[in-house]
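Left out: one protein chain. Kept in place: all the others.
Moving on, here comes chain A:
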Amino acid sequence: MRSSVFLLCVVGLSLTQIQFSSADLVKQTCRQTPNYDLCVQTLRSDPRSSHADVAGLAMVMVDMIKAKSIATLHRISELLGTAPHPKTKATLRRCAELYDNAVLKADIPSAMEALKTGNPKFAEQGANDAANEADSCERAFSGASPITSFNRSVSDLSRVASAIIRLLL
């Protein structure tokens, strides 16, 4: 009876140790990005992060950029359906193009392939470009953007991803 309790404790301790090590890599990696909290929160929300190396963490982050970009496109569709002012409509359309053609069809696939095959500088380029496209979209509204939180999210995530990818170079 006593021995099995002892065993349980030992096993319990080991599990904590393992979790601590991978959480360490997340923390260690995120410390080297411009947004520690966003980085940790994003990585922790994905189960893959607990056993990923730095390249793996970068892939998790790129996947999140993809998800947020898709969400942004949905929001843009919704807004276009509410018959907005012509100027806003044109800008929304322009943003949809940036997110669809540039970010989702080019930047994300290019970054993922580069991370998978070990040519990280192209992933860094993809992530930086995604941030630039999001910023470019936001600027195009000249202060009256209806999708600021979306653009901000993609931009911030992209900059965190870029910083993680830099660690691979």
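Operating definition for what follows: a contact is a pair of C-beta atoms (placed from the backbone, for glycine too) under 8 Å apart; a residue touches a chain by one contact, two chains touch by 3 or more; residues count from 1.
Note that in this section contacts and distances are computed from a predicted model.
Between the listed names "ATPase, F1 complex, delta/epsilon subunit", "tRNA (adenine(58)-N(1))-methyltransferase non-catalytic subunit TRM6", "Beta-fructofuranosidase" or "3-methyl-2-oxobutanoate dehydrogenase (2-methylpropanoyl-transferring)", the UniProt record for the complex's undisplayed chain reads "Beta-fructofuranosidase".
Here the missing chain is touched by one residue of A:107, A:138 or A:156, and it is A:107. When you scan A:32, A:88 or A:132 for touch with the missing chain, the hit is A:132.
Residue-level contact of chain A with the missing chain is found at 97-98, 101-102, 105-107, 109-110, 113-114, 116-122, 125-126, 129, 132-133, 136, 139, 169.
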